[in-house]
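Here the structure is laid out as structure tokens; the discussion comes afterwards.
Every protein chain of the complex appears in place save one, which is left out.
And then subunit A:
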Amino acid sequence: MAGNKGRGRAAYTFNIEAVGFSRGEKLPDVVLKPPPLFPDTDYKPVPLKTGEGEDYVLALKQELRETMKRMPYFVETPEEKQDIERYSKRYMKVYKEEWIPDWRRLPRELMPRKKCKKAGPKSKKAKNTDKDTSLTNTADVLKKIEELEKRGDGEKSDEENEEKEGSKEKSKEGDDEDEDDAADQEEYDEEEQEEENDYINSYFEDGDDFGADSDDNMDEATY
């Protein structure tokens, strides 16, 4: 933009005297570098308030920080599984109380969905009757699937299974969510149904020990 350079000499658009410079005076140098990172301060900060109250509050803070780490609300990040489980690890676990929230006050979707075979303490203590019916329902459904497997193909029972899950879930809008949930959590059942090979699922009976064993015996060599 040409601006007013052509007409008349450099004329400031504002009253230069208001800023404090008189006309014709040498303007201060242009600063070409950024201000220093740690400029000197003429005035040092006031010292911290100390006293009995402040000391007590400080000690409380230290103590609170330690206590928080031992509470059940402190959620530890799960460690990556090492290739060989060390024997000593089992004996170095720090004991933490388990905390079970009051499920009546929380949205239903926050409840952890365990696989029906491992009916853990959480699902037993659930006061939500819906959860109970869906559990028993899944057990029924599995029986039905086994029966159907003897008759027809796995995919049909798959649909039926999902339908049953969907219809029993009472909130219609949560249908999609819950079906996906059920699909995710009950991988075991789906795998069983979707196996497309020549073996009929009911032919091979799982031994009593299948799935019931925990992984505690990993340190024993398996042949």
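Structural remarks
Here is the rule we use: a residue touches a chain if its C-beta (ideal position, glycine included) is under 8 Å from a C-beta of that chain, and two chains touch if they have at least 3 such contacts; residues count from 1.
Quick note on the criterion: contacts and distances are computed from a predicted model.
Of "Aminotransferase class V domain-containing protein", "glutathione transferase", "NADH dehydrogenase [ubiquinone] 1 alpha subcomplex subunit 1" or "DNA-directed RNA polymerase III subunit RPC3", only "DNA-directed RNA polymerase III subunit RPC3" is the UniProt protein name of the chain excluded from the display. If you put the hidden chain back, the residue from A:Arg70, A:Arg86 or A:Lys143 that touches it is A:Arg70. Residues of subunit A that touch the chain left out of the display are 12-15, 18-20, 42-43, 45-49, 53-54, 56-58, 60-61, 64-65, 67-68, 70-71, 73-77, 91-95, 97-98, 101-102, 104-112, 130, 170-174, 177, 181, 184.
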